[in-house]
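One protein chain is absent from this view; the other protein chains keep their places.
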Amino acid sequence: MIEMPAIDWLTAVVFAPLAGAILAFLLPRQAHWVGVGAVVLTALMASALVLQVLTEGAVVTPLGNWGAPLGIDLRADGLSATLMAMTTGVGLLVSLGALNSYAHHRAPERMRRYFWPLWLLLLSGLNGVYLSTDLFNLYVMLEVISLAAVGLTVLSGRIEAVRAGLEYMYASILGALLFLLGVGFVYLELGRLDFAGLLAAPPSPALGAALALMVAGLALKTALFPLHVWLPQAHANATAPASALLSALVVKASLYIVLRLAQYLLPLSEVLVALIGLLGVGAILWGSIQALRAERLKLLVAWSTVAQIGLVFVAFARAGADGVAESWKAAALLMLAHAIAKAAMFLAAGRIKEEIGHDRIRELDRSPVRPTLAQLSFALAAISLVGLPPSLGFAGKWILMEGAMTSGYWHWIAVTMIATMLSVAYFSRVLTGFLRFDRQRTTVGEHQGWALADAAPLTLALCALGLGLLAAPILAFMNIGYPFGGAP
Amino acid sequence: MIDPLLLFDVILGLAIVSLAVTVLVVRDRFAMIVLVIVFGLMSALAWVRLAAPDVALAEAAIGTGLTGALLLATWRQVRTEPERWPALPRGVMVINMGLCALVLAGLVGAFLATPLGTPGLGVAVADNLADSGVEHPVTAVLLNFRAYDTLMEVVVLLVAVIAVWMIDRGVSQAPQPTLGPELGDLPRGFARLVLPAITVIGAYLLWVGTSAPGGAFQGGAVLAAVGILLLLTQRYQPQPSHRPLARGVFVLGVAGFAAVALLVAGGGRVPFEYPADHAKTLILLIEGLVTLSIAATLAALFHGREPEAISTQGGRS
Amino acid sequence: MSTGLIFGLTGLGVFVVGLCGALVLVDPLRRVLALKLCSVGAGFMLVVAAWKAPPEAPDPVPHALVITGIVVMISATAVALALIRRLHTLEHEHHD
Amino acid sequence: MSIELLALVLIAAGAAFFVVGTIGLLRFPDTLCRLHALTKADGLGLGLTCLGVALLVGSVGEMLRILLIWGLVAVSSAVSGHLIAGHVLRSNAPVRGR
């Protein structure tokens, strides 16, 4: 019986968006249909891969059949399959939102022509990061993501966007080069670059330097506190779908690599974990303060990204160095919750700006337009980001505090509480504007009815809320292939 | 008496580091660009001393030649920019310098504590070289053992050209740098003489890649230099009507590479696993496509903008 | 005192000079060059990791990686320079 | 033995011309004089070195490659001399005896 060539989902998930991008680049007028089609196809393939991981456990494809140290292996275990499913799912809904915001009457032809190839190449890079097990391959994938993300940031062509894009470019390339020097030190010490080689490596000065360089580079790319300067302007000045992709998906790739490094590289020293936690606290405080001072809606949402990333690093450091084997789950859940909710929030912010005409927070309650569906999805997303039950954010924070409690690190619980209070503070600035608690200043016009464009942010927000109920199965799925337990 | 070549290395090393500092410190911007080109030359010499001829070729052709051309073209347009010499307050500068000194001390400490010459993957490459389809180990690694990396690298080039076409739309038609007639016919004659020579050298580098240092990237870069010369001597002026063809050539390398990688995956084989007997032909096919794609992409990056019809403001298609 | 050691230290020196430049400098063109210096410095580290004492042939894998790094770096440089040119054009259109 | 000696002498002479060229580049008062020093050193210095190396090198193929290198450099340095001179004259820089 000829063995039916089983489609290798691992390469399919990376090559499908690549083919979509090539087609979208070749056919500029039909770019949006080709783009949405490719994202739908990738989403289907991702779900097939998730099923395969569910049934068979971790799936490995040795590319070129050369095996790990010489060739490159693609591996999908629970953690990477979950993040890839999140990326394609959120990406699909953001694409639907993009169909509307780049429609003929709203955006120049050029933006529609170039959004889709860049977004699909970004998707291919993201899937490549989640599946790769080779350090240099991660570097090349990070570069694909960086260039595509800078392209998306600059899509609107306004001078603030170009200036923010240039700053983003410098930070992102410098981060990648720090990572590359770390890769050089790993090769100097071990003579191989795959994760399996890192597992058995005894601690040594070169590996210590490599870990420090890589974490520094990745912290720069995820805009962790002292290195966050480039993020707010880049995410606030991009167009709505682009900033949704940047804030929800691009930042997660570097966070994921930090988790992988913590898993594979030598046991982390207590000092390094505490330092990461401290930087997380700094990010929460500074991000929240700036969010409270932000004038424009999208700037507030961008600063809340800085704060939420700080919280992910706190979740990572909640139980000290030996607790990392458990606390990655809290970090992963918070990453998921932040991605879904933040995508919903940015899309909603874009819709609000379209309907009201401006996004200045102070005048949100003066608009003649009646509260719209977009404002509802913004509020629902805010609930998940704040972390109220039953949202996914709540589940993540719960596991964070639970782990901190069991290992006696009470200060992390206090930090989480403060983070929650601060996020309530800066989101309520916006929600009061929506609900017009203060006296109405102008007559309220007729209800404009619902637009198809509101579907994307609403579904995302509802997912962010509803998935909290599925936290246990998600956690069980993430544990397939023992990402952090004893590797088989 | 110590080996004089070691003395050569020490002087070369010191020259490279001091050049690096001078590049960032020298006031005149044109001197900065010339110094970067000389820095590239020196680092290519260092690659040669480290017995890495492939890297020296790549550094000379891409890192120094094409980067220098890009910098000169950008410098020409940005010449009137006032020199914003370090506006950072002195205190911040000192802190940063101190931080960098600390980082340097840490890295040098870690580097010196590590014995050199760890047995890397050299043995594994040598064992598998026979059925990789090519004789030259670096080309075998690039196009067979780590072909996935190389494919993604060509994707990076594709993303770059898409981003550059999107960023620098032809709306403000700054006068294109060209070798105008006012310079007399000597440079144009020189360009006419050098063009065929460079094309032959580029093709030679591509062909020799399977058995000696060379290959798709170095050959592609040298052929890109041909493209740049055509642009400079105005023998080829990009027209909006050429865009579909240009897009086709840009994606040629990635599409061809990915297609080959997937097509070989049928019948129980894994993607990128070339059948043993066809390996060489497949690799040469991929190299040819990738070289064409790289040459066109790098030349387009030098041209720096999508050739839009100047007449219509918002772009026609 | 071998060739590998000398150029390893050179690479680290160039990387840190580039890092310092990228952090301190303000002029956009110079910051792109600072990043190119970092890329050459990181490349030095990889090739030094592959270097063996002369009679032995060096390890080809890092050479392939550095070639990939050089091509990636010129793509990033090209995009950064396009951004700088665009910013320059926009700023000048802004003023006059 | 004499071939190696001859090659060594040629290469040494080539290097000497480079040194002279560099000193000329440093010492001469204005651009055109420096240009004169450069093109001489360029052409002859490399020419002698190429000749010396060609004597020592094994196959004919390599000799042809060395010839090609020398040809390319000689042509490009001649053209560069001419262009830079033209550039300097047009930009009416201070030239002795103008």
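Points to keep in mind about this one:
Just so it is clear, A, B, C and D label the chains in written order, and each chain counts residues from 1 on its own.
Simple rule for what comes next: contacts are C-beta pairs under 8 Å (C-beta built on N, C-alpha and C of every residue); 3 or more make two chains touch, one makes a residue touch a chain.
Just so it is clear, contacts and distances are computed from a predicted model.
For the omitted chain of this complex, the UniProt record lists the protein as "Multiple resistance and pH regulation protein F", which is one of "Multiple resistance and pH regulation protein F", "Molybdopterin synthase sulfur carrier subunit", "Cytochrome c oxidase subunit 1" or "Hydrogenase". The chain not displayed here makes contact, within the full complex, with B, D. The chain not shown here is touched by just one of B:51, B:103, B:206 or B:246, and that residue is B:51.
Within the complete assembly, B:229 is the residue of B:229, B:251, B:264 or B:289 that touches the hidden chain.
Residue B:198 is the one among B:104, B:198 or B:260 that touches the chain not shown. Within chain B, the residues in touch with the undisplayed chain are 3-5, 7-8, 11-12, 15, 19, 22, 26, 30-31, 34-35, 37-38, 41-42, 44-45, 48-49, 51, 53, 56-57, 60-61, 64-65, 68-69, 72-73, 75-76, 175, 177-180, 182-183, 187, 190-191, 194, 197-198, 201, 205, 208, 212-214, 218, 222, 225, 228-229, 232.
Touching residues on chain D toward the chain that is not drawn are 4, 8, 11-12, 14-15, 18-19, 21-23, 25-26, 31, 34-35, 38, 41-42, 45-46, 49-50, 53, 56-59, 62, 65-66, 68-69, 72-73, 76-77, 79-80, 83-84, 87-88, 90-91, 93.
Here is the rule we go by: only the chains that are shown with their structure count from here on.
Looking at A-C and B-C, the interface holding more C-beta pairs in contact is that of B-C. Centroid to centroid, with C-alpha atoms defining each point, chain C and chain D lie 31 Å apart.
If each chain is reduced to the centroid of its CA atoms, chain B and chain C end up 12 Å from each other.
Counting only residues that touch two or more partner chains, chain B has 107, 111, 116, 118, 120-121, 125, 145-146, 149, 153, 156, 159-160, 163, 167.
The multi-chain contact residues of chain D, meaning those touching 2 or more other chains, do not exist; every residue touches at most one other chain. Here, these are the chain pairs in contact: A-B, A-C, B-C, B-D. Considering their complex, residues 70, 136, 139-140, 143, 146-147, 150-151, 154, 159, 162-163, 165-166, 169-170, 173-174, 177-178, 180-181, 183-185, 187-188, 191 of chain A touch chain C. Partner chain B is touched in their complex by these residues of chain A: 2-3, 5, 8, 11, 15, 18-19, 21-22, 25-26, 28-29, 61-66, 69-72, 108-110, 113-114, 117-118, 121, 124-125, 128, 134, 136-137, 140-141, 143-144, 147-148, 150-151, 154-155, 157, 162, 181, 185, 187-192, 204-206, 208-209, 212-213.
Residues 2, 5-6, 9-10, 12-14, 16-17, 20-21, 23-24, 29, 32, 36, 39, 43, 46-47, 49-52, 54-55, 58-59, 62-63, 66-67, 70-71, 74-75, 77-78, 80-81, 83-88, 92-93, 96-97, 99-100, 103-104, 107-108, 111, 116-118, 120-122, 125, 137-138, 140-142, 145-146, 149-150, 153, 156-157, 159-161, 163-164, 167-168, 172, 174, 217, 294, 298, 301, 304-305 of chain B are the ones touching chain C in the complex.
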